[in-house]
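Take this structure, written in structure tokens, and hold onto it; I'll ask about it next.
The other protein chains are all here in position, but one chain of the complex has been omitted.
On to subunit A.
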Amino acid sequence: MAMTPNSASSSAAASGSADSSASRRNSKRPKYSKFTQQELPACKPILTPGWVILTFLVISVIFIPLGVVSLFASQDVVEIVDRYDNDCIPAPARANKVAYIQGDGDKSCIRNLTVPKLMKHPIYVYYQLENFYQNHRRYVKSRSDAQLRSVRDENQISACKPEDDANGQPIVPCGLIAWSLFNDTYTLTKDSQNLTGQNLTVNKNGIAWESDREHKFGKNVFPKNFQKGNLTGGGNLDVNKPLSEQEDLIVWMRTAALPTFRKLYGKIESDLQKGDVIHVNLKNNYNTYSFDGKKKLVLSTTSWLGGKNDFLGIAYLTVGGICFFLALAFTIMYLVKPRRLGDPTYLSWNRIPGGR
């Protein structure tokens, strides 16, 4: 029993003794490993001004060119948007559009579009609906994937209510989505400088995702009892074409994310010259009037990035610009008011409120 030496030497002695007799057998001494002693080799990055400035610079260097490229891509896209839901109702019927659209009369309508710039093929034809909640839970759930895929499962219609059967026979394809299929049709003719009345074929092949065509919609599943209920919803289907070839339906069934959406109608496989006038002969069948939804016809080319949307480019430029500005600000701050980073005077007890 040694008299306790003073504190400084005691801790040294204690640790010394701890090291010395490590070889004792059956001891409960914890095994030394870097893991258990929490001494794993580690990198401990700190946000020094250097790193901050560098990070901002790197981001701005990446973002600004990306922004420029995206913006150019978006600018390259030529887009013609034509809202027709209001104009395609004859003036006298406009007081009660719903009655008109539900009526039996001829709903043809001619729209004339002028091509503002050269449009290289392929030119995509879209219909755009607004205020249409294809993402409504009731709507989204109202389908039967099994039934679409295979004939054997055509009785799996439990999810499709209330569009599940017609007079006890299962509807194929069942559910609200299919039932409310968009059924406006567009026929396009072109007036160019030397020729008028040229037919513009709208190719409907390949407008749906390949996996949908190949796997989700069966090649030997044919529409059955479709639109045979007491109330007709949207478009009808060709009973002789398998579902996998009904690309309008396939596109429609891939529900949109937001209440404003575009869906591919078809492709025009020829170029349109600047000044060409396109006559669209459309059948205004689809009722968006009861819920004040807009309908638009869109003709658009694409870039490598997709359709026309300046937002991405502008956002990139903005963020890149802010980063560049911040890098500059931090640099100036660092140059004007250089303060040693780990200034120990900051570590004063007094800075922490409440400490004695």
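Everything that follows uses one rule, which is that a residue touches a chain if its C-beta (ideal position, glycine included) is under 8 Å from a C-beta of that chain, and two chains touch if they have at least 3 such contacts; residues count from 1.
We take it that contacts and distances are computed from a predicted model.
Engineer: For the chain omitted from this view, which of "Acetolactate synthase small subunit 1", "COQ7 protein", "Phospholipid-transporting ATPase" or "Cytochrome c oxidase subunit" is its UniProt protein name?
Structural biologist: Looking only at the record, the undisplayed chain corresponds to "Phospholipid-transporting ATPase".
Engineer: If the hidden chain were put back, which of A:38, A:194, A:220 or A:240 would touch it?
Structural biologist: Selected residue, touching the omitted chain: A:38.
Engineer: If you put the missing chain back, which residues of subunit A would it touch?
Structural biologist: Residues of subunit A in contact with the hidden chain: 1-11, 13-15, 17-18, 21, 24, 27-32, 36-49, 52, 55, 59, 63, 66, 70, 79, 98, 122, 124, 126, 128, 132-133, 135-140, 145-146, 149, 161-163, 176, 179-180, 206-207, 209-211, 215-216, 233-234, 254-264, 267, 287, 290-291, 300, 302-309, 311-312, 315-316, 319, 322-323, 326, 330, 333, 340-350, 352-356.
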